[in-house]
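What follows is a single structure, and I will ask about it in a moment.
Missing here is one protein chain; the remaining ones are kept as they sit in the complex.
Up next, chain A:
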Amino acid sequence: MQFYASPEQVQRDRSEYARKGIARGRSAVVLSYEDGILLVAENITTLRKISEIYDRIAFAAVGRYNEFESLRRAGVRMADTIGLTYDRRDVTGRALANAYTQTLGAIFSETQKPYEVEICIAQVGATPEQDELYRIMYDGSALDEPGFMAMGGQAEAIANVLRERHDVAADLPTALALAAEALGSVGGENGQTRTLEAKQLEVAVLDRRRTGRTFRRIADAALTTLLGHQAVPDADLGETDAAPPAPADAKPTESAASEDTE
């Protein structure tokens, strides 16, 4: 038996469903600082929420992993296709944000289940004023954020901490300390704050001083040092995204057969 549901009701149900899904997860923050854009996600797994899209563009997402992962791949494919067809300079964050809003908007209105994701496309400029942060929501609505943003979990409370203290002239350790503090300001027992450690955070920067690919992951020792309010030499900020394959400990076999049978 079919029941009638008004379009408004359907949209409301879908929105509520998506919002609940997004609020269940851990949060991520993105903010401009003196030398670039800092992206920090609370993430204890090795499945990444923050990635490189192109030379000066990064992607951060919260929500369902399988959904934002397919969006991320689509973004990398789109950026690389545009870059190959035209020029590397012609890949812009705005074009990517437009494609994401259209895609998420269509998925929201056309399919039974909306994507439970919220994503950020960050493009680093020559100065903090030229940085672009786009927030794209589950229903395809897009916002141009002013220098900082928080998404996922209790995003509003985290954004309040950032709003009070965000300073585009801050250096990297200061910006990271603020991001970690903002993320830790919620989720403690009885409303208490938490102190987040290096292994609970996924951190990357778009370094505006670099040419070419500006995305750098910050992990392990460098992250611990930065969290201790100490600067880290640029050279130690990590590779673009490239943990190389682990060293081969034995002679690799040339076929699927074992070495004995070769």
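Rule of thumb we're sticking to: a contact is a pair of C-beta atoms (placed from the backbone, for glycine too) under 8 Å apart; a residue touches a chain by one contact, two chains touch by 3 or more; residues count from 1.
Quick note on the criterion: contacts and distances are computed from a predicted model.
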>> I want to check something: the complex is missing a chain, and I'd like its UniProt protein name from "Peptide/nickel transport system ATP-binding protein", "ABC transporter permease", "Proteasome subunit beta" or "Cytochrome c oxidase accessory protein CcoG".
In response: "Proteasome subunit beta"
> Any idea which of A:Q9, A:S70 or A:S141 touches the chain not displayed?
Replying inline: A:S70
> Who touches the missing chain here, A:T103, A:N160 or A:Q200?
Replying inline: A:T103
> Going by the touch rule given at the top, which residues of chain A touch the chain that is not shown?
Replying inline: 48, 51-53, 70-71, 73-74, 76-78, 80-85, 98-100, 102-103, 105-106, 213, 239-248, 251-252
